[in-house]
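These notes are about the structure you will find just below.
The complex appears here minus one protein chain, its other protein chains still in place.
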Amino acid sequence: MKTDNKLKGRDLINVGIYGAIYFVILFAVAMLGMIPIFLPLLSVLVPILGGIPFMLFLTKVKKPGMIFIMAMIMGILMLLTGMGPWPLLTCAIAGLLAEICFKSGEYRSAKKAVLSYGLFSMWIFGNYLPLFTDYEGYFAQRADYGQAYIDAVQKLMPLWMAPVLLIACFVCGLLGGLLGRALLKKHFEKAGLA
Amino acid sequence: MVELNNVSFRYGVEESGNLHEASLVHVDLTVQDGEFVLLTGPSGCGKTTILRLINGLIPHFYPGVTEGSVTVNGRSVQERELYETVLQVGTVFQNPRSQFYNVDTTGELAFGCENRGLPEKEIYARIDDTVRRFGIEKLMDRNIFRLSDGEKQKIACASVDVAGSEIILLDEPSANLDYSATLDLREMIRLWRARGKTIIAAEHRIAYLWDLIDRAVILRDGIIVKELCGAEKNALTDEELSAMGLRSVTPEAPDEIELPALKESDRTMVLRDFVFSYPGAKQPVLNLQELRLAVGEITAITGANGAGKTSFLNCLCGLEKRCRGTLEYEGKRYDRKARQKLCFMVIQDTGNQLFTESVLDEVLISLPKEIAGGKERAAELLKQLDLGNFLDRHPQSLSGGQKQRLAIACALASGRKLLLLDEPTSGLDYAHMMETAELLNRLRDMGTTILVVTHDSELIRACCGRKLSFDAR
Partner (left out) sequence: MAYSSERSQEARRGFLDPRTKLALVLVLAVFVMGGLGGEALRPVKTILSALPFALLLAERQWKRFARGILMLGIGYGLLTVMPFLPRALNYLALLCGGILTRFVVTVVMGEYLIATTSVSEFISAMERLRMPRAITVPMSVMFRLFPTISAEWKSIRRAMRMRGIHLGGAKASQVLEYQLVPMMTSTVRIGEELSASALTRGLGGPTRRTNICRIGFRAQDAVLLAGCVFVVGVWILELCGVRLW
């Protein structure tokens, strides 16, 4: 049997299986984030908890494309649930970076796997983009609330928050990757899943 | 025509040096067009492996090393792509819950044809034809998740029928079905037989098929030990069958077994005011004002699927918030929360109740914390249940039967007096079923009260002393 790099039905189904688990975790955390104060938590909890299914997923990734597809599907799901098209952009970039990283370890390196997941997790930042783009335009719409309003907002949602959130995604992704690998060793390898 | 020529097979990946023991050894099997062949034997005999060789899952899904040749209608399965082989070979699997791909029933019937790119008009025609022949109008356009297991298997069979393959494989299709659903399945198979389909079925529960088959092929440890047809097959007695590790060929409905729910001499426990309904349902599933059950005995709980047997166990165990009602046991009254500490339930998906990373730890978390020498006690318990060699294994890596014994070990460790089991022997072969029966007998002798929800007549005969029947209201 020749092993080629074409994605077969089985690979696509694997993307679906682990994607489903990852999305359920994402959704559960997002429900918490319904209370707008907790929105930043999205960039912390999702990468950490999402590492558990993702690291197991990476043990099944031996060809290019699976990580990228996983990322794009997350983007599409974000669009469908009303988070806008920006996640699609960040998903494409994060997915590509994660692919390149994991491939560079020949799909076997544990370190590259964790790094890869860190890069992947940065897609979450796409959900925050609308808050930072069209900054003036959006708040100009609310000019009738007065200048004080605009000052207050610029204090609360300052532009420097953006890179902070992005870095949080990455760092928490690394943490999540480590957590995922720990559970891999403790449970999934012994259970025969990995 | 299906031909296996001198086939030997081992699962595993050669390059990683990870080859398992041989699953099949020098097997020769030929199935003519229109023949109905039964493959049977104890667990691990290789019957499922043969099916996988025929439908192409070996080698395209399950890696391994194959020697010999497997051909379907003259073409080698190994050398063809999976999607080509399955044009001629349809498969019905064992687990109703994990073989459907779509969420709605009609879509599931169309699935095979859609994958092939058949035009929609033709698919509609085929679906209508299958629905008419199998009489499943009532199951159309419904959410598959809401169907019973028996109905799900009907959809699975219908899906294979719509695809129209000439060769049909069945891998223990009745394992999770109750008696009447098994009869429905048998009827569908009979209809296929009448149309001249080539059918190969792997089964433990051979009773419902025995008179339909042309030939029985009995395997053990990967080798064909006997092939029977015609008069020779019909002459087999139950003793000869058990000697070969096979189940009885006399179909018997659990309802036909005569057992009292209670005897005069029994100590009893009383359930009062057990009422339970699903949210939004008009009729309560359970409505028991007073129910007496025997203490210190093994009571079988039978009834058709959907009659509320599992709900009953959940309520008894105190796991259903919406069910009030009390249990009087050994002079004390137990409300819902108290019952949680009194009962231990072994559920059908045993994997869902094992949480730790080793067999030993699993038992340890069920031991009361105050007891000293916990590890020794746990190890001792596990030895008694034949799991002494598995102390370090991960619970999720055990076989179905082993997981169950582990769950029972946890029950013993917890010291709870009331043991509830939900379908413990579905899918088990004769030997393992008898082992379970023997284990339950031992537990009863130790003073545990046991309630078993089961549709397995042979289990009931082997160990149950009382019977409670639930009929769907």
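Lettered A and B in written order, each chain numbered from 1.
Following the convention adopted for this analysis, a contact is a pair of C-beta atoms (placed from the backbone, for glycine too) under 8 Å apart; a residue touches a chain by one contact, two chains touch by 3 or more.
These figures come from a predicted structure and were not determined experimentally.
Let's see if you follow the contact definition: name the visible chains touching the chain that is missing.
A, B
For the chain left off this view, which of B:K47, B:H60 or B:R393 is in contact with it?
For the chain that is not drawn, the touching residue is B:H60.
Decide which residue listed in A:M72, A:I100 or A:L166 touches the omitted chain of the complex.
Once the missing chain is taken into account, the touching residue is A:M72.
Please pick, from B:V131, B:V359 or B:L406, the residue that touches the omitted chain in the full complex.
Counting the whole complex, the residue in contact with the absent chain is B:V131.
Going by the contact rule already stated, which one of B:D141, B:D392 or B:E438 would touch the omitted chain in the full complex?
Selected residue, touching the omitted chain: B:D141.
Can you name the residues of chain A that touch the chain not displayed here?
Looking at chain A, the ones touching the missing chain are residues 7-10, 12-17, 19-21, 23-24, 35-37, 39, 52-53, 56, 65, 69-70, 72-73, 76, 79-86, 130-131, 133-134, 137-138, 140-142, 145-146, 148-149, 152-153, 155-157, 183, 187-188, 191, 193.
Hey, which chain B residues sit against the chain that's not shown?
The list for chain B reads 55-57, 60-61, 82-83, 86-87, 89-91, 93, 95, 97-104, 106-107, 109-121, 123-124, 127-128, 131-132, 137, 140-141, 145, 159, 163, 314, 317, 319, 340-341, 343-345, 347, 349, 351-356, 365-366, 396, 410, 414.
Keep this in mind: only the chains that are shown with their structure count from here on.
At what distance in angstrom does the C-alpha mean of chain B lie from that of chain A?
39
Tell me, which parts of chain A touch chain B in their complex?
1, 10, 186-187, 190-193
Report the residues of chain B in contact with chain A in the complex, numbered from low to high.
Against chain A, the touching part of chain B is residues 59, 61, 357, 393-397.
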